[in-house]
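Missing here: one protein chain of the complex. Every other protein chain is in place.
This part shows chain A:
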Amino acid sequence: MKTKPITLLVGALGGEGGGVLTEWLVETARHAGYPAQATSIPGVAQRTGATTYYIEVFPVAMKDLGGKRPVFSLNPVPGALDALVCSELLETARQVGNGLASPDRTVVISSSARALTTMERMQMGDGRVDNAELLKVVQQFSKVHHVFDMNAIAKEAGTVVSAVLLGAIAGSGLFPFRREDYEAVVKSGGKGAEASLRGFAKAFDIVAKGKQQQDFLAQVMQPKAAQPVRSKSVHPTGIFPAQVEEMFGLGYARLVEYQGKAYADLYVKRLKSVLEAETDADPRGERGYAITKEMARWLALWMAFDDIVRVADLKSRASRWTRVQGEVKAGEDDLLKVYDHFKPGVPEFAAMLPQSFADKLVAWDRRRVAGGKQPWALPLKIGTHSVFGMLALRTLAGTRWLRPHGSRFALEQRMIEQWLQGVVQGTQRLWDLGHEIALCGRLIKGYGSTNERGKENLLHVLEHLAKGGVPAEAAAAVRAARVAALADDAGKALDATLVQHGAPPRPVKAVPIHWVRKPRGVAAADETNLKTN
């Protein structure tokens, strides 16, 4: 007679129905006539936090125990788990990393789905934890593992993930219950039982047959195959090496669409200068023309900088309307209304004006801010589904021809040239240096203050680090600064890195002083002291 309870730890997020799942399991045990106990710590589970549920079942039927009752544990015991089942991949890896699962005993069943944590989502670049790393943990410390997308199955079945978890547990044969025992309990749930059973059945089959998940494993663990991308326009060929061709084609097409062929040809000219420098630095192309390839990407993106004209164009396309319809799952008979949130300010309008007008407008706004007001901006909610809204967007999109005459266009071109020179000169000094400066293109993105911050950071790095005495050191410094610039939007990490590499921190920006109050006990004459602080 096996005398150890079967132990199961379930990891889930708050609101996923873990409580219902444990109830189902305990009820199923009762239905099948086995002693069982479940417990949980839902106190912190509320609102999507991670939590766990713990279940023990004694593998001998109640009737064969002669009135004896097993003593169950309320805590999961690391290294003594028979199964770990989780609805989220990172949480699975967390529990495994906590030592709960062991390769000689534990069956690990995990959803491949990720619910990204806030920490991962809020980063300026890509803060996501690598799925392959998580899977490695699962694989290495489990006896058997099943990984498949439980979220997708729940969605398909129109149910919640708890039913899928139950199916996976049942399908694993962990407990001495029959499939009917589980199903009987789910059925008695009444409302939503049909959908729950569908989700249950799918997961049951997947785990029992151990099939589908192999596909996912293979997909994640293998390096991503490059997806062939076809560009819409015909780009000049034979100018750039094969390794650069695809990215160049994409970039060229983007710029034709953005401003026309002449502008795209300027892109070709600029990129050629990079290629020349790189060919000098690496005549045999041993580095795979990585600098030119990266520049093909970042140069195209910077040259096609986002402005109101571009946004109006993107938002008023038919393809966009179709995409939104799909995203919000609007049915055939439903009406769809789409409102777009815009808040153009003085810089956006000044961008489209010639320099002298733009200067005046910006100066006016500065005076407003100095006077304690907010910078001027126009919050708009435009109905893209309406005739007026669409007309407004198309009109704005139609002012593309004005763009090259605007003040921003000139400014951007100056900065692009500065950066381009930096890359070319850097490459001439040392391939690595040129490569690092090219990668700094990643800092340029977006609109308004995000865009300005990126440009300022890049130019500051270019000015103070890229020209450093020893090229190899300069390359390392540029790399460190680039990583730091993506660490926080206040630029604290960047400033620290700059100082660490002997460069000055970015200049402090003037901020209007907001006078708050006169604290009690401070005489009127002393007020000025506080103000200047």
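Going forward, a residue touches a chain if its C-beta (ideal position, glycine included) is under 8 Å from a C-beta of that chain, and two chains touch if they have at least 3 such contacts; residues count from 1.
Everything below uses one rule, namely that contacts and distances are computed from a predicted model.
The protein name that UniProt records for the chain not on display, among "DNA-directed RNA polymerase sigma-70 factor", "Insulinase family protein", "Indolepyruvate ferredoxin oxidoreductase subunit alpha" or "Branched-chain amino acid ABC transporter ATP-binding protein", is "Indolepyruvate ferredoxin oxidoreductase subunit alpha".
Touching the missing chain, out of A:Arg178, A:Lys261, A:Arg317 or A:Lys492, is residue A:Arg317.
Within the full complex, the residue among A:Lys337, A:His405 or A:Lys492 touching the omitted chain is A:Lys337. Checked against the full complex, the one of A:Asp306, A:Glu456 or A:Glu473 touching the unshown chain is A:Asp306.
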